[in-house]
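Note that one protein chain of the assembly has been removed; the remaining protein chains are unaltered in position.
The first chain written gets the first letter, and so on, giving A, B, C, D, E and F; residue counts start at 1 in each chain.
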Amino acid sequence: MKIRPLADRLVVKRTQEEEKTKGGIIIPDTAKEKPLEGVVVAVGSGKALKNGKVVALDVKEGDKVLFGKYSGTEVKVEGEELVLLREEDVLAVFTK
Amino acid sequence: MKIRPLADRLVVKRTQEEEKTKGGIIIPDTAKEKPLEGVVVAVGSGKALKNGKVVALDVKEGDKVLFGKYSGTEVKVEGEELVLLREEDVLAVFTK
Amino acid sequence: MKIRPLADRLVVKRTQEEEKTKGGIIIPDTAKEKPLEGVVVAVGSGKALKNGKVVALDVKEGDKVLFGKYSGTEVKVEGEELVLLREEDVLAVFTK
Amino acid sequence: MKIRPLADRLVVKRTQEEEKTKGGIIIPDTAKEKPLEGVVVAVGSGKALKNGKVVALDVKEGDKVLFGKYSGTEVKVEGEELVLLREEDVLAVFTK
Amino acid sequence: MKIRPLADRLVVKRTQEEEKTKGGIIIPDTAKEKPLEGVVVAVGSGKALKNGKVVALDVKEGDKVLFGKYSGTEVKVEGEELVLLREEDVLAVFTK
Amino acid sequence: MKIRPLADRLVVKRTQEEEKTKGGIIIPDTAKEKPLEGVVVAVGSGKALKNGKVVALDVKEGDKVLFGKYSGTEVKVEGEELVLLREEDVLAVFTK
Partner (left out) sequence: MKIRPLADRLVVKRTQEEEKTKGGIIIPDTAKEKPLEGVVVAVGSGKALKNGKVVALDVKEGDKVLFGKYSGTEVKVEGEELVLLREEDVLAVFTK
């Protein structure tokens, strides 16, 4: 089961933090700063303009994006933690 | 008697929580976190644009949707608890 | 004397609560939760768009509607308590 | 000397309250609830739309109107207390 | 030296209060309620619409106007106290 | 090195206050009320409308303007204190 975001929303999977320090100590969840980076796993059909037209999103599936720490809504789908963002919450896209 | 939501609103029936723990203990209502998932049971006629046109909703009857915990208005119609949402409160639609 | 609501407003008569418990005790007014249901007794001429056009309301006289507990303004016209709502405060219309 | 309200504003003269109880006791001003009814004594030239067009008001001079208790600005012109309202503060018009 | 207000602004000279009571006592400035009336001494070139057109103001130089006690900005130009208002802060114009 | 303000912004040099009282006492900076007058030293290319057109500013380089005491952002460019305003923060232009 997958989720399809609506309109100008997108689903992002946050980049996995390293769960252990080099010495092997497990860092409890609250001690790690949540990353600002993620990979887009699904995008909505586009942003609806006031005149009814729909503009496709600039961000594509697979893009690695940068987003604000307090943007969006976290959801858990089949045990996987995802973030639902609006495209305007995406600050920038990483390019190689 | 049914309800017809207006404009860009939709009626959602929240997915039923398990009312008992495995040992059979009944969890009182306030101890359960309200679910973020529901099934759409009725949709409005569409979102009215500023120029007077109406755009049909992207969400259809029967869709399983994800919505914010504090979105919408809860109503009780003939003993059934429903949630009245605007389409923009729907974060994503589940697809199989 | 009747009242004609302006623009996208409508006048609703709240559905009468049962004034007595089964044992015949009269419940004072403040002890009853105000109902969320009502019957539309008058509708305005329509919602004015920014370009000057007017769109007729989707709700008609006689419709039984559901509205938020804190929406609108209560008025008393010739001893009758009415609620003045904007159409967007109407959550849904009951259908048979 | 009269006043001409601008644009979508109108001047309302509140309906006079009974100044005495039946026994003849004068009720001081602050003990009376200010009425919600009034008669329109002047209307502005119309509401200016964003595209520059002007739409005439739906309320006419002489209409008896219902308006929110805290709407508008009270002014005193030649000893007469008037209320300056925007048309959208008018909830409804009385019809016979 | 004069001032030219921009766009939909206008310059108003407040109507002079009586500086003495009948017995000849000078009322200090803070004890007098500032008047709500004034005479327009200059008007801007007009309100710019979103589409770039400019609409001339409805208020003219020389008009006696009524404005909210807390509207606008007070300025002192060559010793003369003036009020800079936007046209929408003008409640009404006096007519003879 | 100069600065070019963007869009509907303009750069204003505040009119110099008298730094001494008549007796020759230097007034420390915080004891003087900051002036509301200034001379425009640079203007942006114009205000962008929602439809993409750009409207040239009404205020020109060299204009002596009046602006709100708390409007804009103060910047120091090569030791010179300037104020960056949006055109709508300009209340009026002085004319001779």
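Quick notes
Here is the rule we use: a residue touches a chain if its C-beta (ideal position, glycine included) is under 8 Å from a C-beta of that chain, and two chains touch if they have at least 3 such contacts.
All values reported here derive from a predicted model rather than from experimental measurement.
In the full assembly, the chain not pictured is in contact with A, F, by the touch criterion defined above.
Panel shows chain A; residues 36, 49-51, 53, 55, 58-59, 66, 68, 87-88, 90-96 of it touch the chain omitted from the view. Although one chain is hidden here, its contacts on chain F can still be listed: residues 1-7, 9, 11, 45, 48, 50-52, 73, 75, 77, 84.
Please note the rule applied: only the chains that are shown with their structure count from here on.
Identification of common neighbours of chain D and chain E yields an empty set.
With centres taken as mean Cα positions, chain F sits 43 Å from chain A. Multi-chain contact residues of chain F, defined as those touching 2 or more other chains: none present. Going by the touch rule set out above, the chain pairs that meet are A-B, B-C, C-D, D-E, E-F.
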